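Partial complex: the chains shown occupy the same locations as in the complete assembly.
We just call them A and B in the order they show up, numbering each chain from 1.
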Amino acid sequence: MRIGMVGLGKMGGNMAERLRRGGHEVVGYDRDPSISDVGTLKELVDRLEAPRAVWVMVPAGEPTRATVAELGELLDRDDVIIDGGNSHYVDDQRHAGELGAKGVGFVDVGVSGGVWGLENGYALMAGGDAAHIQRLMPVFETLKPEGPDGFVHAGAVGAGHFAKMVHNGIEYGMMQAFAEGWELLEAADVVTDVAGAFKSWRHGTVIRSWLLDLLVRALEDDPELTQLRGYAQDSGEGRWTVQAAVDHAVPLPVITAALYARFASRQEDSPAMKMVAALRQQFGGHAVTS
Amino acid sequence: MRIGMVGLGKMGGNMAERLRRGGHEVVGYDRDPSISDVGTLKELVDRLEAPRAVWVMVPAGEPTRATVAELGELLDRDDVIIDGGNSHYVDDQRHAGELGAKGVGFVDVGVSGGVWGLENGYALMAGGDAAHIQRLMPVFETLKPEGPDGFVHAGAVGAGHFAKMVHNGIEYGMMQAFAEGWELLEAADVVTDVAGAFKSWRHGTVIRSWLLDLLVRALEDDPELTQLRGYAQDSGEGRWTVQAAVDHAVPLPVITAALYARFASRQEDSPAMKMVAALRQQFGGHAVTS
């Protein structure tokens, strides 16, 4: 089918390419005219046929909100916007409400895959009306990995990004579990072939996983990780996962600990621990009256 | 090669069977005479040829200690005992010291695999002298899964069980991460096809793993897990992982949180939360002086 793609960066560009390889006709728009098929969003909309489908693949937050708003002005009843970025599910629900007032549909899709998605496919989690999902299935079928899995219609609008958000929360916890295990093995000096232990776990163990494969690859590149600093960004989904959990009174000790470890990794010095140090100094240094 | 196997339960029995299928000659001993090849450990030792190898596959703690001690009396210089149970690495180091005094070798092996190991092989993590490991490689080759991985000589005595211990700590963290994600999805009521979301993640995502496969299978059996109580044992390795981390001043927030979630799952009522409730009652109910 014919589809518009807004945002032709690393993700959007590769997804457009995978769609074209799969026989779809993609009209691409990007702020960078050297990679854009059209000069404006209006031109992009004009190049599509009703009912139109426009996939938005721009950074979450203000860029996505602005793009959705502008497209909402340009599109007509029965057209549909797909937000494939990393938006907060609450934004989806607001977008769907605003667009619905003029009959434009909205579908949110959480996308997993990264740079290898072009070849291997993108895992997709979609939220929206069944009729919209049905219409877009040819696109989803092409984007997703081969085989029975890799796509879910998770629920109404917002469910796609909510599912992706929780996926990332789980990812944070798993990564931290592996990272803690590695730190302990390195610290304890009992296991002398640490990289070999991780490599051996790739077969026959409970923890075999793609993350373990990546970890083995990372240690092959740099066995002591001497080239790296212990500094990790968080992407928004981890924070939203914790905030959603707090809203629903769900305890998430592991996922939250993983998020906090990232926060702490970005501090030059921990303010809290300065206070702990200050309190310890007060115990010991001054003649304090009770 | 010929090898003795002490303990023919679910693990030891299947390992003996896999060894026999692989062409080894196994003399098995079990307290249950109906499945034992010999009547006593002495008889087992007599049936082997020097230098002997005896694989101990009995419960960790006192049963393993007693078996190792008894075998130590029966065996001669250059014989070797392999402890394939879930022993604490500190026990290994003590066993090796005691046996070493009379020239008997000791190798510790962490074994992962469970009931499917008979068919698919057991992941093995070994600790001990290179010469002992070398002599036992035919046995390890048969027990381990096919392919390049599934076995590591992790270091000196203790390293095998230490590696397995950390493996299990990582496993605790990963399981808890998945479990928390599932709880949040169920609680939030945004994603309506929760089982479908997990299923979809099996391809193309960062969290694809054998644990995810098991999780999908569990939800296929019982989509809301109504047949289960939220009650989880811990096996010793999780505790030892945390205690080793504390000994080495390594922070393990995720693995520890996963362990504590298991502890809490086994409490009828939380004593700590009784105290929190008591303190809240004190705020509100009495006329307390400052």
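One rule holds in what follows: a contact is a pair of C-beta atoms (placed from the backbone, for glycine too) under 8 Å apart; a residue touches a chain by one contact, two chains touch by 3 or more.
The structure displayed is predicted, hence computed values, not measured ones.
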Whole-assembly copy number, given 2 chains displayed: 4
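The rule is simple: only the chains that are shown with their structure count from here on.
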Interchain centroid distance [CA atoms averaged], subunit A/subunit B, Å: 34
Interfacial residue positions of subunit B with respect to subunit A in the complex: 89, 112-113, 117, 120-125, 127, 144-147, 149-156, 158-159, 162-163, 166-167, 169-174, 176-178, 180-181, 183-185, 187-188, 190-193, 196-197, 199-212, 241, 244-245, 248-255, 257-258, 260-261
